[in-house]
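Shown here: the complex without one of its protein chains, the others still in place.
A, B, C and D label the chains in the order they appear, each numbered from 1.
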Amino acid sequence: MVNPLWLFALSLGAAFLLPLVDRLGRRIALVLVHGVTAAWLAAGLSWLAVLLSGGEAAEFGTAGFRAPLAIVLRVGLAEAAGVTAIALTGLLAAFSLTRSLREAPLGGAMALLMALMGLSGIVLTRDLFNLFVFLEISAIGTYGLLGFDDRKPALRSAFKYMIAGGLASSLYLIGVIYVYRLADTLNLDIAAAGTALSGPAGTAAVFFLLAALLVELKPFPANGWAVDAYETAHPGISAILSGASATALLLALWKILPLLGPAHLSLVAGSGLATFAAGNLVGARQDRPLRMLGYSSVAQVGLVAAVAALARLGGLGDGGADFAAAVAGGLLLNHLLAKTGLFLLAGAVEDDDARGRLAPLSLAAAGVLSAALVGLPPFPGFWAKWRLVRALADSGLWWILAIVLGGSLLEAFYVFRWLGLRAKGEAGEAPVRLGIRSAGPVLAALLLAAAGALAGIRGPVPDLLLWAPWAAAAILFLLDGTPGWLKGLLSVAAAAAFGAAAWDRLDGFRQFFAVMLLGGGALFSIAALRKGGPRRGLHPLLAAATLALGAILVARTPLEFFFAWETMTAASWLLVLRGRGGEKPALSYIVFGLGGAFLLMAGLAAGGWDGGIAAAGWPGLLVLVGLLVKAGALGVHVWLPGSYAESDDESSGFLSSALSKAPIFALFALALSLGAALPGGPWTSRALGWLGLATALGGALYAVYQEDIKRTLAYSSLGQIGYILLAFAAMDQAGWTTSLYLALNHFLYKSMLFLAVAGVIQRTGTRNMYEMGGLIKKMPVSFLSVLMAIIALSGVPPLSGFGGKWLLYSTLIGKGWYLETAVAFFASAVAFLYLYRLIHSIFLGQPKPSQANVREAPVALVLPQLVLMAVLMAVSVFPRLMLDPILALVGDRFPAAFVFEGTRLRSALGYWDGTLTMIVTGGVFALCLVWMLANLHNPQSVKQFNIVFAAERPLRPETTHYAWRFFEPYRKALGFLTRERAERFWDAFGTGAASVGGALRRLYTGNGQTYALHVVLYVAVLYLLLGVL
Amino acid sequence: MSDKKGKPVPLANEGLPAGERGLFCDAPPREYAPAAKIVEDFWNWARSQSLWILGFGTGCGAIELRPLMTSRYDMYRFGIQPRPTPRQSSVFVIGGYASVKTLKRIVRSYEQMMGPKFVVALGSCTINGGMYWDSYNTIKRIDQYIPVDVYIAGCMPRPEALLAGFQELKRIIRAGKAEGQNEYARNFEWYKANQKRVIKDWNMPDYNW
Amino acid sequence: MSLLEFVSRINPVAASGAVLVLVGVWGVLARPNLFKIAIATSVMETGVNLVILSTGYIRGRTAPILDSAVAGTATDAAGAAARMTDPVPQALVLTAIVIGLAVTALQLSYAVRLRAAGGGSSIESYGDEKW
Amino acid sequence: MRELAEKLAGRYGAREWRDQRRDLSSVTVDAQRMRDVLTWLRDEEGYVHLAFATAVDEIERKAFRLTYAVHNHGTGHGLLVHCEIDRERPVMESIHRLWGQAWTYQREMKEWYGIDFPGSPRVDEEFVLEGWEGPPMMRRDFDSLAYSDATYAERPGRETRDPAAYMKEKLYPEADA
Partner (left out) sequence: METGILTRIGYALVSLFVITNYGLLLIGSMARISAKVQGRVGQPVWQPYIDIVKSTAKRNSIGHGIMFYLGPVFRLAGGVGTYMFIPAVYGSVLFRNFSDSGDLLLVMYFIFFGQLGMALGASEGGHPYSAIGVSRGLSQMTAFEVPFALSVIAVAIQYRTLDITAIVAAQQGGFWNWTVATNPLAVVAALIAFLGMSMHNPFSIVIAPQEIPIGPPTEYQSNLLGMLQTNRAIFNGAKLVLYMNLYFGGATDIVTMVVKTFLIYFINVFVGQAFPRFRVDQSIRFFLGVPTLIGIASVIIAAI
């Protein structure tokens, strides 16, 4: 192990030599600076290598003496990791600082060296006063760095920074001296061993130490000065501040933890949590990226401190040290790399004052960094957060769990809002090229991904199949330049391979859903070939989402399930973000998606699901509510229409027909794990039934008034999901059979509808129905597919849709839910309205001159539609093809409700013979057709204006096509049912949270003195609280 | 009017601007030969028993049609009933004077009726211009523009006269001599020339299917 | 314990240090002028230094120098410790003074650069970054 | 009504004031002053309602006599303001800014009499007749019968009888004149 003292000598020597070397040339001086940082990094890595391969911590006394006479530097696992982290952040920041360092006076370079050395010193030293010295060195280095390139705003915030720094150092000094006076040693280990500090005086002395460190860690009320520094300084310096100095100070806090009594620990935990919550609340109100990142880093640091304190205080997890290292360490590593990368990235964009879209590479880096920051898989933050939640749930600290989840949801909101802005950029702005400056963030992103993957695979999720989505995404992103069809085939192959690999591991139930989920993904990957060109980003995300759905099926333990679930949420969110108008809907998609996922996580964590026997109590309910949010039940459906409408046509088809089945599968899995019952007993199933019914009715009623095709289809999917929920809630063989039958049917005809609509939109270029018309003559196959789909969806007899309706009503009447039956009937009648409007406005009515040269949809869309049509027709003529497997699946869990007699399905109430119905309908139809053709005399086919128009000639096709506000009388009659109450509720909720943030924001008045007052008051309050605890 | 291969020559439709010619069908009218005698007689009997009048009231004659629906005259007894669209009606009652504007609409509605179709002209104005004999704006002889089957004279004939007229129309139909549609198709150019001489702003296709 | 006795027990250096610290803190909080804040910070640091010194001061003992001039210290090291005041705080205070100086110098230089760049003299005029 | 007559005469040289009825009078002004009179009547005298505006073909005096009928709801009194314009070149100031519906009357007068109202909205569009190419048909020098005979097909064998003589001959031939 290299003796750290050499490194200090190296740094100091380099700092003194710099003016001389500068004579030779500024470039060489900078090489020297970077060389020293690289040396620190190499040393840190070597220590890590030694320690990880079994070596123990080594201690190095200064000047050969032993403690307490000498200053002892210890190199344990934590210290080695700390030094490596600091050196790494320093190196990344140094790269971005090089240009300004070259122009600015030499002081900047020296300050950088000193700051990094000071931070590493904080980590290594075991001596309290030496800790103070390194604290001050790094503080002075930071002050120098803040003002080195004389950015005027940076000067202002540097001054405020110094005031607070001065206060903190004085506090620390008083604390150190009284600790020395009581324990008469400055060495940490000895002081901790003795009992001198346990008395009232000792507690007070240690309090001063703690207060200083806490102020340095920028706690909530007293961190105005810090956020100003983050906002105004050069991004490299902000990265150092938020990454390196936070790590050093947290490790310093970690070191003095043994000194702290239970009162101190609860102070740290309380202040940390308060900082986390308030930082995120105020962060949500920020519109300047760097200031937002400042609040976010303050919040993250608060969380890590709180976790460290809680670990020691409440015995969180299975015993303090190991758990704290894993969780606090994971969160810190996550925060460190993510913040560094984001600061460098955001700073570069702000410096160029660019408002356009980010270039693909830096956009990918930004995406990875913000996903890691929020805690999406597979980054270290995810694993840490999972263990934290499990530990909090086990020890019953519910309100802390709520704060942690609420805070990270808020953080997700504003970080992804920023990402959405950068991904889309303001209209008309040229894309932003960052060039070399994006190297730092990309490196940080790669490190994050590597660390996360390593932690995942070696840790809780060893099964490689679950990592398939990420692997597929990575490979296809690399191949993004290749032509679209190649990537399409690759993603289809990936889906097929995954299916084959996982098939035998799935039980019958999961195989049924695998057909829909994987099949849907492959289907829409093929559909994505409809347009030429590379279609950057579509195929990787589509493949990732498909395999994530597959992973959900393959997962066994709760963590594996949740890992796959969050992967699916992330991939589908990016799909929505990719759509042309996708920025706003994507934000609401991810916020609701994560909200649901966090409820799911809390439920899974609390439920103790490992043995598969879930606590049937309210953890199960939490999971149920989380799944309902993802399924889009009425009330929490506000994210659904925007996301389905604004994303690309293929991805909205995939979202609505395949991905919407994932929550359904999860509901079934939840019920199965509870022994075919719902948590919370019978009233839950009745409530879920009514919720499903409300969704069905709400979806149908909203869909009636939409002008945009894809919004109509989105609400229609919402409605159909409602039916599936209603049938599932019946919790008996009839109900489950209906639910599965409806799910598969919905997959069939919704895919047909979305494929056809994609073709129509591509050909006509618009999504408004009233701008189309008369396309039957130009797109006959699409018309046929839409016709069959709406006949099936509305439940009109010959096709399989009627089977779904028959099963549903037999279930509901059999179960005695009579009112639900009537409302279900009304909802399915309302479905007629928007279905007819869809096919009338697009395919029938008056063709428009502008769409005269429209051709049939591309083959990539027509082929899948033909296949689906064939399948639908087959299932309609022989219902047993679909019903037999479903009945077998559901068979053994409930008493039999349906039984097949030949082709007739009999239930307690009635019977239905699909084949005979089809034969009779076909025969009657043929009879009438023959009768019509026989009597047709001299038919003259006429054009669109040969209509009886009150003896006038129609003026223009646009004014003769009745399509705009098609059901206006219906709105006049039943408008009160669809007054967008859910949207208004969630807007109010958002404004409420924003106003809390706004109120807290008023604390940061920008006046340095006020910030100093906050620091002093904060310390005073802590002291008073100390007395109380 | 059909070319060598028996395919009808499409009409020119100059009245329409170039961009709108695609919106209208440009096939010329055709003669439809009646079926075999026995079948045609039976069909004519059915046509005579079910006369559906087009609800197109021109001039003061329209008001005479309303009493026929009431209990005093009750045309339903004879199987006559009003229909709102020319597609489904077989009798076009021209009730009184026809200005140039009205003639243009009469021509369009008449051509949109399905054959066999019959025209009953009421009042002296349709015969020889009536009291509008010197007006700059009134058609003085309707049968120059569309074929007429039955004239009912009077300056406005009473509903009883109308019923008598309809009995006469029934007799003509049963006799098979009400072939106005074929006659219109045969002399289509002549009729169209007369019409275009009077109707100046012809923004419609030549034959309105 | 009477007031007088309590007063006599107070370590005068610590008391004055504490007063200085409070004056310093009051100066930082009350006076908006940049330079006054810098000076108030240095006053606070001197106060803290006094407090540090006071912890090492033991009544009735001599300076911690092993020297023949001090009775019997040159030879009997162990015994000398009992007769000397505690040297460690004095050593620490040296570093603290140096650091206090450095921070105050840096603070003043920033104040000068801010004023040179045309900013106002009071800290209120530097509140652009807020909320 | 007397003071209104004097005021009009004094201000705009109005002449020939005549009370046709208790609530209706007529007056004549020069064509150039017409718009001022109407504006004044509307804004000051409360004649807020323009009932109609029409023309009479005074072929003998080679002039068109324009009449604007305004009405005062307060007093319930109607006033006909006449003026005369040359028949050869019939041009009149447009008053479409005074009343919203005035342009319709002016469009009608343009089609039927050929009086041009420069600036009036859509004055040249067809008002009643479609595709009318003949001269303005309400002018007294337009021979409607000749136009009808030339344009519309005639049914032969129609002769016109003097109604009085024909009735006598048909109903009471025996009575002597």
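What we mean here is this: a contact is a pair of C-beta atoms (placed from the backbone, for glycine too) under 8 Å apart; a residue touches a chain by one contact, two chains touch by 3 or more.
Being a predicted model, the structure only gives us computed values, none of them experimental.
S.K.: With touch defined as in the header, list the contact partners of the absent chain among those displayed.
M.R.: Among the chains that are shown, those touched by the missing chain are A, B.
S.K.: Touching the left-out chain: which of A:I776, A:A789 or A:A1012?
M.R.: A:I776
S.K.: Considering the complete complex, identify which of A:F509, A:W690, A:F832 or A:F878 is in touch with the unshown chain.
M.R.: A:F832
S.K.: Which one, B:T102, B:S124, B:N137 or B:Q181, makes contact with the chain that was left out?
M.R.: If we include the chain that is not displayed, B:Q181 is the one touching it.
S.K.: For the chain left out of this view, which of A:L17, A:A896 or A:L974 touches it?
M.R.: A:L974
S.K.: In the complete complex, the non-displayed chain touches which residues of chain A?
M.R.: So the residues of chain A touching the unseen chain are 774, 776-777, 787, 790-791, 794-798, 802, 805-806, 809-810, 813, 816, 818-819, 821-822, 825-826, 829-830, 832-833, 836-837, 839-840, 844-846, 904, 908-913, 916-917, 919-921, 923-925, 927-929, 931-932, 935-942, 944, 946-949, 960-963, 966-967, 969-970, 972-974.
S.K.: Which residues does chain B use to touch the chain missing from this display?
M.R.: 30, 32, 34, 43, 46-47, 49-50, 55, 70-71, 74, 76-77, 79, 81, 83-85, 87-88, 90, 114-116, 181, 209
One rule holds for everything that comes next: only the chains that are shown with their structure count from here on.
S.K.: Centroid from C-alpha atoms only, then distance chain C to chain D, rounded to Å. What do you get?
M.R.: Their C-alpha centroids are separated by 108 Å.
S.K.: Report, in whole Å, the distance between the mean C-alpha point of chain A and the mean C-alpha point of chain B.
M.R.: The answer is 72 Å.
S.K.: How many angstrom lie between the centres of chain A and chain C, each centre taken as the mean Cα position?
M.R.: From the centre of chain A to the centre of chain C is 51 Å.
S.K.: Quick check on the complex: what are the chain C residues that touch chain A?
M.R.: Chain C residues touching chain A: 21, 24-25, 28-29, 32, 34, 37, 41, 44-45, 47-49, 51-52, 55, 88-89, 92, 95-96, 99, 102-103, 106-107, 110-111, 113-114, 117, 119, 123-124, 126-131.
S.K.: Sort out for me which residues of chain A touch chain B in the complex.
M.R.: Residues 849, 852, 937-938, 940-946, 948, 951-954, 957 of chain A touch chain B in their complex.
S.K.: Using the touch definition up top, name the residues of chain B that touch chain A in the complex.
M.R.: Going by the criterion above, the answer is residues 19-20, 22-25, 27, 30, 32, 56, 85-87, 105-106, 108-109, 112, 203-204, 208-209.
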